[in-house]
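Can you keep this structure in mind? I'll have questions shortly.
Heads up, one of the protein chains got dropped from this complex, but the rest are sitting where they should.
For subunit A:
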Amino acid sequence: MRINSRRRSAAVAGGLGLVLALTACMPGDDEGTEGGGGGEAAGSEECEPFEQYGDLGGTTVSVYTSIVEPESVDQEESYDLFEQCTGATIQYEGSREFEAQLLVRIQAGNAPDIAYIPQPGLLQTIVRDNPDAMVPAPDETEANVDEFFAPSWKEYGTVDGEFYAAPLGANMKSFVWYSPQMFADAGYEIPETWDDMIALSDQIVADGGKPWCAGIESGDATGWPATDFVEDVVLRSAGEDVYDQWVSHEIPFNDPQIVEALDEVAGILKNPDYVNAGFGDVTTIATTPWTDGGFPILEGECWMHRAANFYQNQWPEGTEVAEDGDVFAFYLPSMTEGTQPVLGGGEFVAAFDDRPEVQAFQTYLSSDHWANEKAKMTEAGGWVSANSGLDVENLATDFDKLSSTILASPDAVIRFDASDLMPGAVGAGTFWTEMVNFFALDKSSQEVADAIEASWPAS
């Protein structure tokens, strides 16, 4: 799956309620600086890049997203300069029920101006089901995307040859979290190949430890972290061409190569010697919240936890994420020499109106200018972009720099999260639930693949 604050926050909703209440009480400070006429509030030098958008004073652009507190704070701050210089107001609304509510709003004729859609599959569904709702991206946005993004990213925002949505943030999912201190004390090396990683796991078992910990519980989206693991393995064991065929259903879901990948996952996550360090037996993977999945690393009970770059935000407060800190992540090694498959994700900026201020904002978000602005506003780290105009030095943490470097590496073969590309019945349905059954009911790889294939929509 993808970065989704809704899910993360859903798991900690109790504690977050307080935070929400607190932040809801103090919206004042950035309101004060904005809302003036065109270009009077900020310095003229800062505003120079905004001249191309013209004076948008008095206009409002509504933005609807799945990015909620705390991430939304940085997100909104990154629009301040745009608001000050152009005079437009950005009306930001984050929702934990984004995916369901966006469709409802579109069907009710009440679509937002702009929505950040994290699943290209959903983007396609919207365009095909509601032909008049979404507006193709303006030429300026397209020019930005051509300049700053790899062609595959543009492809994900394109439906039936028409370019609609530019990428916003990105995430990099092929990471394994570990404790540098524990590795150093035990004399373990960071594995360079898949076989090294398995050998290391066996070594840890031989030394009396349990190497892996995992958790895939995520409310009504339970199962998605396991789909990421499977996708990462398919990308490594079968290669990116098979991956593409798998996503587009040119080969069935229960193709032997996919079943093989599931077996490979089972070899790690369903191996009672390997898991579930700190939580219990294999079935606890299904009930452990994904937000807590890596915590046993901090207690020295678990050695490795495969999770995306945004897991960085899940570590308890005070955890130092650094190569010499409490936790850090290494790249999930590839299975063949000389390739660097990367599983990624991200949001896409779709517009439902073509007023000038909407198009201006769309264009701004696709620019290198915004990417750097956002990087500067994300003081605590936890955000990267696939925008090649992003200056890595602007990123807050070493870890974000690592993520960004891997995403931008010329060797990287980046593929988008498969479950976000597949039809909803699979990608947000049976793929999740069958992965839960994979662990909870000990269904075999073949049974899981067969069940998902059976649920693939006919048309």
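What we mean here is this: contacts are C-beta pairs under 8 Å (C-beta built on N, C-alpha and C of every residue); 3 or more make two chains touch, one makes a residue touch a chain; residues count from 1.
By our rule, contacts and distances are computed from a predicted model.
Novice: What name does the UniProt record list for the absent chain among "ABC transporter permease", "OsmC family protein", "Peptidoglycan recognition protein family domain-containing protein" or "4-alpha-glucanotransferase"?
Specialist: "ABC transporter permease"
Novice: For the chain left off this view, which of A:Val68, A:Leu421 or A:Val436 is in contact with it?
Specialist: Of these options, the touching residue for the absent chain is A:Val436.
Novice: Decide which residue listed in A:Asn254, A:Thr284, A:Gln312 or A:Ser445 touches the omitted chain of the complex.
Specialist: Answer from the full complex: A:Thr284 touches the omitted chain.
Novice: Among the options A:Val247, A:Ala428 or A:Val448, which residue touches the chain absent from this view?
Specialist: A:Ala428
Novice: Residues of subunit A in contact with the chain that isn't shown?
Specialist: 99-100, 103-104, 108-110, 125, 129, 219-223, 279-281, 283-284, 286-287, 424-425, 428-430, 433, 436-437, 440-441, 451, 455, 457, 459
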